[in-house]
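Removed: one protein chain of the complex. Kept in place: all other protein chains.
Think of it as A, B and C in the order they're written, each chain with its own count starting at 1.
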Amino acid sequence: MAGHVDALYFALVAIAAFFTFLVSAVILFFAIRYRKERNPHATQIHGSTALELFWTGVPLAIVMVIFVWSAVIFFMQTRPPKGAMEVYLVGKQWMWKFQHTEGPREINELHVPVGRDVRMIMTSQDVIHSFYVPAFRIKADVLPGRYTSTWFRATQPGRYHLFCAEYCGTQHSGMIGEIIVMDAVAYDKWANSGVDGSLASAGEKSFQQYGCSMCHRTDAAGRGPNLVGVFGHPVLLDDGRTVQADESYIRESILNPGSKIASGFKNIMPTFQGQLSEEEVIGLVAYIKALGNGTVNAPIPVSEPNNGVYPVAPKAEGSDAKSDTTANPPAAAPAPAKPAERR
Amino acid sequence: MPDSTPAVHNLKHHFADLEQQKDSSTFAMWLFLVTEIMFFGGLFAAYLIYRLYYFNAWVAGSQTMEIKLGAINTAVLICSSLTMVLAVHSAKLGNRKLTSLFLILTLVLGFTFLGVKAVEYHGHWEHHEVPGANFHFEHEGNFDPNQVQIFFSLYFAMTGMHAFHMIIGGGLLLWLLISNLRGRFSTEYNTPVEMVGLYWHFVDLVWIYLFPLLYLISHHHNG
Amino acid sequence: METTNLSTEKKTNYLNADYSIKSWLLTTDHKRIGLLYLASITVFFLLGGIFAMLIRLELLTPAGDLVLADTYNKLFTMHGVVMIFLFLIPSVPAVLGNFLVPLMIGAKDLAMPKLNLASWYIFIVGAGFILYAILTGGLDTGWTFYTPYATTYSNTNVVSAALGVFITGFSSIFTGLNIIVTVHKMRAPGLTWRRLPLFIWAHYAASVIMVLGTPVLAITIVLVALERLFHFGIFDARLGGDPLLFQHLFWFYSHPAVYIMVLPGMGIISEIIACFARKRPFGYDFVAMSSIAIAVLGFLVWAHHMYVAGISTYAAMIFSLLTFFVAIPSAVKVFNWTATLYKGSITFASPLLYVFAYIGLFMVGGLTGVFLAAVGIDLHVTDTYFVVAHFHYVMVGASVTAFLAGMHFWWPKITGKMYPEFAAKISGLLVFCGFNLTFFPQFLLGYLGMPRRYHAYPPEFQVLNVLSTAGASILAIGFLLPMLYFAWSLRYGKDAGPNPFNAAGLEWQTASPPPTYNFEETPVVTWEAYNYDEIDSPQKGVEVAG
Partner (left out) sequence: MSAHAHPTVKTFFAVWITLLILTAVTVGVATLDLGPFNAVVALAIATTKALLVLLFFMELRYSSAMTKMVVVAALFFLCLLVGLTLSDYMTRGWSSYVNPFR
């Protein structure tokens, strides 16, 4: 990614330098050639429509090329490839809290394997922060109240700066950290050295602890919908809309259950706003995601990009993705029958 | 015309004639109304976005409105627009008495509006519908009370800004009334009356949209 | 330069008509009001400049050791707020625009002189609120007031600063309104739209932005204050609101506002180039229309400040595309200015040197704006020093330089005295060099990844920061000098006469300083704008009206 960005950047530097030097040189030349001593009488020229069109058209053509080029890069920067490993991030004044799906939690440090796509699913506990790793040329604001996401793939082991790029108060400049890129073997060792179980199993615990399992059961007796297989699929809402059950939707369903009601159910689920920490919510989200393919401890399925910020990429290759749940491409078919089945 | 002030007296030094002066004021007033449109525009944009996002909450919030009071107030404002227009008309004809009469009527109607609005606000306060610590919204429906709070935030911002404009309008009317009683206006010179008229109608116009948006359009949906 | 024998000594003019303080504070003369503004914004520029110097001093070392983090945050916030709302927005329009618009169109005053005076008072009251906020603990939200930080988390004086910005906004609205009405209704007989100086076109366009954009800022800032005071949830994510809505509404004004800051300056550039090249500006119609185009297109691009803020990818692309369009009219202007020099008869007076500096710096600033418009690049450099460098190039390098150019050019008209030419050239050089040394390294810093609004930074960025601080001290001297020699010239400067540069334009056809009602007789215009051929032809001088 850095390569793409740099290429465009240097192209722009070249264009900018060209125009700056061209115009400066012309001005300098005219200023000397037509100085009063040498040219005591000005010749009045009113203008030239042909020239105007020329120097409107040329810059326009140039910027259109730049637009397309940069838009392509932007698409790459904002659409996580399939099969990316996922890391959850909670920003707060003034620290970064990471949670790996394998279980480890970190503060202000993020260990990732080299050569793997890493997708960040991020939210903030308070104000807006911004996740910025200059070496990877990526940045995305971390907002309170919803998930945003971005992704990167580190190509060189090493330690890289992580900055908070959105002003967030007193210690904004202290909200820095490091991305530690390790080779795959070292990373696996690191990830599995801890005692903590996976994120989904932590979520499973919360699921019991907060009584979610009382209503959300796998048999038909639950007062709430069966959550198995919800994730990654369209959900029909009672107002007729259909939404994609992505991380943001799950999050919203837990914290603001009233805002989107699954069709066929009543708005009886209590809000858990204020009772769950962002970390617990993340655990629950990871758990419900894992339920998506039936087995909690199965590899986390490939998910769609989160609600809103970075919409779904047109389905690309992704053949090496190990997941199978995408066999049912969610955005392709609104399939209102699907949620109905679950009732 | 009775005791009309000499036209020259009202011509400011930097204008060539009264016509240029009047054209300038009218044009300036319309430009000012443009800024008002953009001012309220920000609120309307917010309203629209949240209505699309939080439809159920919007319905719930809207259904707490007293349509009857809103309708009465709409009628009151429309009447005040009529009296205002008549005030302008009489000022143009140089009829000082009628001008005063209509200005007073407009003023009275304006305050009636504000009074009714105050009653409504009081009701919202009683029902804990004012955003903030006091806010409490307990109704059946598939929505999050916080979203209803946003509805009320916008409700108070919009109607509050509108009421604020009415109060300024009231001040202007009072000033017109006093000037008129002092015989400042004549057939030649009555621009201030006309300008305040434009302002007053604009404020009316904002309400013409606020009324359906806040009171009516969600009346029949079930949230 | 031809010295006229018309002595201005004995004549009464707007300056010596009355010396009492009351005659200044209650004046409705646009020229005096312009000077009231000049005095006020100079004070605010110095204040903002002092904040800037403290910022630069702090950044001399990587560790945040000069001031506390909180203090630093207040410094850049107050620097931004003061420089933007109290200095740059009123700078050209309310000083030079106020002074010159009526003169240039042959009017006795602006259409609404009392409103004009009221604008100044409103400005002062608004500034008072902002200063109050600064004095009672400051403000630390950044000049952008982003929510929810500004509404919920900051514990500084947001409400009074917001109120101040709200109030100064009205001053700006009224100035814009006044200029528009004046241009429409007060033009001298014969002065058709296509005979208007480009300065007028530029101010007209900027005024359109002030009238259309500022109210949206006003209501937004009111909502921020309400949210802070009464817990309205409109922008608060915890209450279900959307912080991005604030950003949309804020930038709906604040992007067009950057063109309020630059357009009037562009008008100055057109006047000065024409005068010192002794030519009608190349492509008059295109330059005039590009001002209008910038004003209109400027309203379509605001979300380029929000590419990574969480807006939809599609919206980001739409706004990116539109942003590229707004660069085109600026390109048209630059090329036409250059072409105006062709076959001119050029004298290197200091205003023209400032103009050359302007064009160079504006190109760099503008073209790096094009970098930022490119979504793929902006993702990396947004909220870094690259952006800081970009906007200082356009705001300081371009707008402030244009303001200085204009001040030199019209100083003789305003005061009747010439500034010292040599000192002016030196200060121009200092500004140009100091400026580049201050802000060019910041482009590099930004691309290397140094985030903005950082009180402390990793040590590898130090060298470039030191360069930048060094440049800032040169720049400070460059800005200080004109204030000194302008003041000096009031007493010791040569008498200028009505038209020291032999310039076209109605403002030069009355005495310097002009009499209270500008013209002894309302001029009747029978010639095209920029009739330098007639002025310079030895047979036919243009008769001086009045």
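Definition applied: a contact is a pair of C-beta atoms (placed from the backbone, for glycine too) under 8 Å apart; a residue touches a chain by one contact, two chains touch by 3 or more.
Just so it is clear, the model here is predicted, and its values are computed rather than measured.
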| item | value |
| --- | --- |
| Omitted-chain contact residue, chosen from C:L96, C:A161 or C:L212 | C:L212 |
| Touch list for chain B against the chain that is not drawn | 19, 23, 26-27, 30-31, 33-34, 37-38, 41-42, 44-45, 48-49, 52-53, 55, 67, 71, 74-75, 78-79, 81-82, 84-86, 89, 197-198, 201-202, 204-205, 208-209, 211-213, 215-221 |
| Contacts of chain C with the absent chain, listed as residue ranges | 184, 212, 216, 244-245, 248-249, 252, 299-300, 302-303, 311-315, 318-319 |
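Criterion: only the chains that are shown with their structure count from here on.
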| item | value |
| --- | --- |
| Graph class of chain-chain contacts, one of line, ring, star, complete, other | complete |
| Of B-C and A-C, whichever chain pair has more C-beta contact pairs | A-C |
| Centre-of-Cα separation between chain C and chain A, whole angstrom | 38 |
| Where chain B touches two or more other chains at once, by residue number | 54, 144, 146-147 |
| Two or more partner chains touched - positions in chain A | 256, 259 |
| Residue ranges of chain B touching chain C (in the complex, touch as defined) | 12-14, 16, 20, 23-24, 27-28, 31-32, 34-43, 45-46, 49-50, 53-54, 131-133, 144, 146-147, 149-150, 153-154, 156-157, 161 |
| Complex contacts: residues of chain B adjacent to chain A | 54-56, 141-147 |
| For the chain A and chain C complex, residues of the former touching the latter | 4-5, 8-9, 12, 15-16, 19-20, 23-24, 26-27, 30-31, 34-36, 39-48, 51-52, 55-56, 59-60, 63-64, 66-67, 69-75, 77-78, 93, 126-128, 130, 132, 134-135, 137-141, 143-146, 148, 161, 163-174, 176, 256, 259, 308-311 |
